[in-house]
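Missing here: one protein chain of the complex. Every other protein chain is in place.
As written, the chains take the letters A and B, and residue 1 is the first residue of each chain.
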Amino acid sequence: MLKVLFHVNEMERWSVTLGNIKNLFIDVGEQGADVVVLANGGSVAAYGEPEIIALIQELSDKGATFIACRNSLKKLCSSSDVCVNENALPHFIKVVPAGITELIKRQAAGYAYVKP
Amino acid sequence: MLKVLFHVNEMERWSVTLGNIKNLFIDVGEQGADVVVLANGGSVAAYGEPEIIALIQELSDKGATFIACRNSLKKLCSSSDVCVNENALPHFIKVVPAGITELIKRQAAGYAYVKP
Partner (left out) sequence: MLKVLFHVNEMERWSVTLGNIKNLFIDVGEQGADVVVLANGGSVAAYGEPEIIALIQELSDKGATFIACRNSLKKLCSSSDVCVNENALPHFIKVVPAGITELIKRQAAGYAYVKP
């Protein structure tokens, strides 16, 4: 089983990331890859956009795990017009206290790192 | 032997990447590093540009391996004016069905990941 951690920290990288996951599932099958996506920085704003959420749900249904950094969600609310409330997130999006810690722990657990 | 996988997914990162490889060979010698470059996304357009191809060939002669993602080559032909035909690629550029799979497998095989 291939294990991969996608790191997304800018909004404009979501499109490439979701395309990568789609291609990976086509190439090795949904059972062939353990996919984790960690979003931090400005990229967490995507978790409040219905169009992106729909694409994420499709990939989540196929087994991909999507994670948000709580520090980034808080910063987004305090520093921009956009605010994505943690409690309003869809159930298929997990929240961790600090995305950076997740990035390290996953790699220590054998996940390959990919920054699309 | 140092093992490294360079991930290039934008045209404007080629210059830095090729410079990194040159510096690496100077620092540890051509026998001291196993270098693989995986190009996906828009960066595969470089494989159709004579000037970049010339630089790639030099590094390939020194032992570096250059790979193109087939998904990206197809997307390039269908979505832009540029089209790099897989069959017209120089012999020293290898094609894989999905670049993302290669990025994961190489790391699982012990290659360090570098995104220039």
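Operating definition for what follows: a contact is a pair of C-beta atoms (placed from the backbone, for glycine too) under 8 Å apart; a residue touches a chain by one contact, two chains touch by 3 or more.
None of the values given here were measured: they were computed from a predicted structure.
From the options A:15, A:31, A:80 or A:101, the residue with contact to the unseen chain in the full assembly is A:101.
Annotation for chain A: contacts to the undisplayed chain at residues 7, 9, 40-41, 71, 97-98, 100-101, 103-105, 107-108, 113, 115. For chain B, the residues in touch with the chain missing from this view are 2-4, 16, 20-21, 23-24, 26-28, 33, 110, 112-116.
Simple rule for what comes next: only the chains that are shown with their structure count from here on.
Taking the mean of the C-alpha atoms as each chain's centre, chain A and chain B sit 26 Å apart.
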